[in-house]
Structure formats: C-alpha cells, structure tokens
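The block underneath contains the structure these notes are about, expressed in structure tokens.
Here the complex is missing one protein chain, while the rest keep their positions.
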Amino acid sequence: MASIKVHLEKCTGCTLCVKACAFGAIHMSERKAVIDMAKCTLCGACVAACKFSAIELEKSGGPKKDLSAYKDVWVFCEQKKGVIQSISYELLGEGRKLADKLGVKLCAVLLGHGLEDAAHKLGERGADKVYLADHPALKAYQDDPYTTVLVNLVEEYKPEVLLCGATTIGRSLISRVAIKTEAGLTADCTGLDVDLKERLLLQTRPAFGGNIMATIIAPNHRPQMATVRHKVMQEAAVQPGRAAEIISKAYPEETFASRTKLLDVIEELTNTVNISEADIIVAGGRGMGGKENFSLLEELAKTLGGAVGASRSAVDADWIPYSHQVGQTGKTVVPKLYFACGISGQIQHLIGMQSSKIIVAINRDPDAPIFKVATYGIVGDATEIVPALTREFKRALNK
Amino acid sequence: MDYLLTEQQAMIRDLARKIAQEKIKPVAAQYDESEEFAWPIMKILGESDLFGIYLPEAYGGLGGGIFDMCLVTEELSRACGGIALGFAGSALGALPIALHGSDEQKKKYLPDIAAGRRLAAFCLTEAEAGSDAASIKTTARKEGDKYILNGVKQWITNAGEAEIYTVIALTDKTKGIRGASAFIVEKGTKGMEFGKKEKKMGIRASATREVIFTDCEVPAANLISREGMGFIVALKTLDTSRPGVAAQAVGIAQGALDCALDYSRTRVQFGQPISSFQAVQHMLADMGTQIEAARALTYSVAKLVDSGAKSVSKESAMAKLFASDVAMKVAVDAVQIMGGYGYMRDYPVEKYMRDAKITQIYEGTNQIQRNVIAANMIKETLKK
Partner (left out) sequence: MNIIVCIKQVPNTTDVRIDPVTNTLIRDGVESVINPFDAYAIEEAVRLKERCGGKVTALTMGPPQAENALKEAIGLGCDEGVLVSDRKFAGSDTWATSYTLACAIEKLEAYDVILCGKQASDGDTAQVGPGISTHLDIPQVTYVKKIAEINDKTAKVERMTEEGYDVVEIPLPCLFTVVKEINTPRMPSLKGMMRAKSAKIAKWTAADLDADPAALGLDGSPTRVVKIFTPEARKGGEMISGTCDEVAKELVELLKGEVV
C-alpha cells in the first residue's frame, strides 16, 4: 500500500508544504512537518512543494514496465457531419510541438464515414500520418464503436501520447479508452510539455477549484492521455500541399456494434452562439438591473461579432437562459476579450473566465472583486457605458 | 445568540433558512412588485414538511409546537415578510381546528394542511369589527343539519388562495360574544365568494381579500366545538398564534439589519467604510441589541405557550408588542443607514420598512396589546 512520510532530518520547518496542502492535513510540530493521515489523500501536492525533498510518497506499484514500444504523438480529431472541429486543429498545433520535441511523428486519428477528403486536410495541418477508420456506424459519435475502434488502434500502434478535446464527445470517449487501455488521463490541461529524459508528458491543469496549478505525469503507463479545452492552444497553421500518410483501417463488423442507438440529432437555434467558442464575450450580471438591459449587451456583442454571457445571478433571475452562464456551474470560457458588465466577480464566476486574454470590467462598485482581475476597469453604470461603447465600436469598425 | 436549540429545532431552523435564502430571497422583490401569491414557494414549503411542524404526528404533522412555528416564520420573514405570511396565515387558520376541533374534523383537514396541499385562513375581522372584534355582524342560522352563513369578512389573509377557512359568526345575536360560534368552510362552498385583492403598503406577496357569505350552506358537522364557543376559540387561537407575529417581526428586523450591516461595511465615504463611523456603529449596536431582546422574549413566550400554560394573553401580547415596535424602528434605521440607496426600490431595505408596519397593526393593534397587558397586570395585583 502506498504511503507518505516526512524525512525529519531534511525538514527545515519552512511550512511550504502546509500552504500547499489542499486538505489541511499538515501542521508544524517543533518546527517539523507532521502529516495527519486521517486527512491526507496522498495527492502529492506537498511532495511537489517541498524544496528540500523532505517528503516522500512511496508507491508500491509493480515493476517498472517496458514502455519503449510506445512512440508517436496522437491527436483524436473530432468531426461532426464530416466537418473537422476546430479543437482538432488546436490539438494538432500543440501536438506538433510535442512531437518535434520528442523526435517522433504526429499522427491524427479520424473516425467517421466518407472522410477521405477531410483526412487529407489533416496533413496540411501538420499531421505526418492519419489513421482513418471509415464506416457508416462511425458517422456520428456513439460511445461503443468509437471506444472499440480507438482502443484497437491504441493497442496496435502504441502511441506514447494521445490528446483529445475536452468536449462532450472527447470527454466521454477518452475516459472510456483510458480505462480500457489502463492509461493515465488528465483532464482540461492548460499547458503541455515534455520531460525528454523520461519521455514524460508534463500536463498542467488548474486544481482544487482553479486557483492552484498542478503538473501531472503518468510515469509508468502509456499512452499518456490528456484532454484540452477549446481555445487554450493555438490552432495549427495551414501548410498548403503538405501531405500525410493515410492509413485506412478496416475492422470486422462486430467492432462497430453499439448498444446505444442514436435516434436523432437536434440542433437548437438558441445554442448557435456557443459561448465556449466565441473569441469575444460580452457578459452581464445583476448590475445590469433587469432583463430588458440585456439587449444592450446583445447589441455590443453583435457589433463585435461576439457572444453574450452571463453571471449565475442573472441566469437565476431568468434574464437569460442557462446556456449563457459563465462560471463554476456554467461554462468555462477563454475568449480573447471578455467584457464583465455589472458583474461583481464572485469566485465562482472568476473561475470560469479569468483565463481570458483581456478582461474589461464595468461596475458601479469600485471595490468589486472583478477589478482585481480586469485588464481595464471602468467604475460606472454598465447600462450607460455599454451603449456608448457600442456607438464607438460601430464608428471605429465603420459599421 | 445561542438559544440552545435541540438538534431537531436547529434542523428546522436551518432548513427554513436554506429555503428562505436560496428560494425566497431571490424572488422577494419580484413578488412585492407583482403582488402575486408565491405558490411556487408554498409548494416548496409543503414538500419540505414545514407546514406540518406544529401539528400532531397523528394528523400528518411533526408534533412540534408554536416555538418551531416561530423559528420557521422568523427565517422566512428574514427573506420576505409577505411570503412568510402565506405560511403563518395558514397556521392561524389551522389552529382553531387543531386546538378545538373534533377528531373527525382533525382527520379530515389537518393532514392536507400539514402537507401543504391545502392552505388555511382565519376569518374574524369585519368592516366594523377591527379592534372591537365583539362587534361582528356575520350570522350563522341553523336549519336542519346545516348552518346558513351571511356576512362579509374583511382583510382576510390567504383569502382566495386558501381552501380551508375557519370563520367566526354569530349563532345567537342576542347573546353578544357568547353567541358566537366557529365554523370550517371549504372553498367552493355555494354562497362563498371573494372580494377583490387589496392593494397594500407592504407584505404585498400576501393575498388579502374580503370573504363574502351569501346564504352559504355549511354542514352542521363543520361547527368547531359547541355553539357559543366562537370567541373562546378565536381568543385562544390568537393568544397561541401571536408569538408567530412577533417572530415575523423579528425576522423582518433581522433582514433589515442584515442589509444595513452589509452595506455599511462596503459603502465608502470620506475614504473609509461608513461602518467605521461611530454614529453608524451606535445605530447598528442598538438595532442588534433590540432584535436580540425581541427574539429572546418571543422565544420565551412561544415556549410558555407550548408548555400548556393556562393563560398566555399578557405574555403573548408583550412579545407581539415589543417585537413589532422593534421591527418598525430597526427597519426605519436601516433605511437611514443606507441613506439615498435605502430609499430606492432597487435595494430591499425600504420593503422591510413597509413590511414591518403591518406587524404593529394586525392581530390586534399595539394599542390593544397594551390594553390587554395592563388589564392583565392589574388583574394579577387584585388577585394578590
């Protein structure tokens, strides 16, 4: 069984570990760290925080496996109705960097039906190889056939890294594949890098509610799997004429069996403005004063080609549907430009938008926490400032 | 202050607080504005078993007492005194049945009230019988196995929304108050109608209407207790429920103080939060102290009522008088601390001030309460 211990001779009593522990499990006794095993979850945060290697996490895992057969960086490329989703290009952009560092090939995995042309495009986006499984059962996403095919591919070709979008499809699929292939999986990575010596994927993600970053590895398992949210990575540039080797895979019919049956795919107009994909979000909160004032936000969003977001209190007051909610119980967004209008900036909201590149905050209360994360802050009434902004942007954009 | 509640009482208070803060507070201003009856909230209170806390377990209740009822009323009122009245008004209508009803009557009506499936209302006041409740004119004439009710009840809380009404009417006009009797009348009974909804200064989420009886036929089985017991039933009901009004007042006062305290910590003038100014601090200190005194008196009287004490008229009048005066004063001071913002309808504190006023008026004006208190005090000295 795994255990954790403090090497007292190395402990300097610096208390870094106490601060690092998210579970309040460490206290100082006679200037030495003491771990309360009733609270400790063996998360390893203190081990990572200690500058003196005084805390050791002992893992009684089996013998180190031979992982040398695993190579290449794979990207699962999501398609809907035959169209490759932009998240896939973002992953190819990041995957290219990782593959170059590791000195291996970047391979795209594409599942669907009638995707010959789409597969060729992936070469222009930097893929060296494309593993293509083309079958009517793969036309639209279904858990069972997608899982079986991807597991088969992984077991046959043994990639060392497999990246996937943190989308509805990606999260459902990759979780299943990771269990079946006994791989380590890290969700929602915001940074990826490699440790060349151990050939480890260094996966950095927000932890414990988003205010601490953790770097996670899977030292003894392959492939190393990670999901990445939309807009976090740079899209791969198009290199016209660049071609990838297409490896078409055929499997016996039972590989495509599905216990679930997809009866219908409904697209809803209200959801067409997907806030997690928008580059510009104009969000409103309680300070907008009422439902009617949300039209001011829509006007600005329309002018800028962006989407309207909202804080939880605005959604709870029925000023705007839940699909627009940004924050902990809503969506996490990473736009280039985020306007927070009449949003005070509760921690639950900040978690969902603080990684935006530029944040503009407009609020009547100069002490509102939103100003602490804002790139630009304006103290004032959003219902007056937003229309003025719309006017000025229209003028600047010649609209 | 810690009132050393039992585990169950703390559970009741915490649940009421959760509902009040999560479900009522966000919609309080909206219902105040629209004057609609908050049925969605009543449904939540019903599903959470709160309507049954003070009713016996044998009739679907939780077997608690008026003290438990007060804990709930206070927490709900802290978020909205008007919505809280939907709950408290139903208790007022149910108490005559719970206190004086026959086993059949209790079996028939209390489980529905306890589950919140049906609300209750209490009908005593008339146009010419306010403080002078003995002047009621509504009559109930016996004909065979029925009583025929005629008359108009005024300012009835929950009227139109409730389905079970306890009505005080004269069965014998010649005997004055000794000729009054109490009846259960169900909504939908022929000859029973409702007047238009009153427009009020405060507690606007509460429904207030006339209840009009025109040759309304009520089965004789719906007579509560005996003929002539109507006033005893009414007075006992009001003595028992009055700590509930006190609790409503305490809740409103606490809600107003919560706003003022919050505001004073964040409002900056002359470069510092206004809570750092002694003028504001002293106001806050007085408000907090007065509320705690009102709460302590209310809780003590509620416990006295639950102990089965024979006469609680004086004490329950004291609790209602003191707590409602505190609510009014605290709400006015809360508006004052918030200054111009306090006067604006964008902020909730002016609503607390409007809501507080009714607690000094209904279920016996504070002037009548003082009469009752003094009369009881003098009576007690005569006994010595």
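When the chains are written out, they are named A and B in that same order, and each has its own residue count from 1.
One rule holds for everything that comes next: a residue touches a chain if its C-beta (ideal position, glycine included) is under 8 Å from a C-beta of that chain, and two chains touch if they have at least 3 such contacts.
Treat the numbers as computed from the prediction; the structure is a model and nothing was measured.
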Contact partner of the left-out chain, one of B:48, B:125 or B:359: B:48
Absent-chain contact - pick from A:178, A:192, A:310 or A:340: A:178
Hidden partner chain, touching residue among A:8, A:213 or A:238: A:213
Contact with the hidden chain (one of B:5, B:62 or B:235): B:62
Chain not shown, touching residues in chain A: 1-2, 19-20, 22-24, 37-45, 47-49, 57, 59-62, 80, 140, 143-144, 147, 167-169, 171-172, 175-176, 178-180, 182-188, 202, 204, 206-209, 211-221, 259-268, 271-272, 274, 276-277, 280, 304-305, 322, 328-329, 336-337, 347-348, 351, 354, 357-360, 371-380, 384-385, 388-389, 391-393, 395-397
Sites on chain B contacted by the missing partner chain, in the whole complex: 7-8, 11-12, 15, 18-19, 22-23, 44, 47-50, 52-53, 62
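We adopt the following convention: only the chains that are shown with their structure count from here on.
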Centre-to-centre distance between chain B and chain A (centres being mean Cα positions), rounded to whole Å: 53
Parts of chain B lying in touch with chain A, wherever the complex brings them together: 26, 266, 268, 346
Complex interface listing, chain A residues touching chain B: 289, 313, 316-317, 365-367
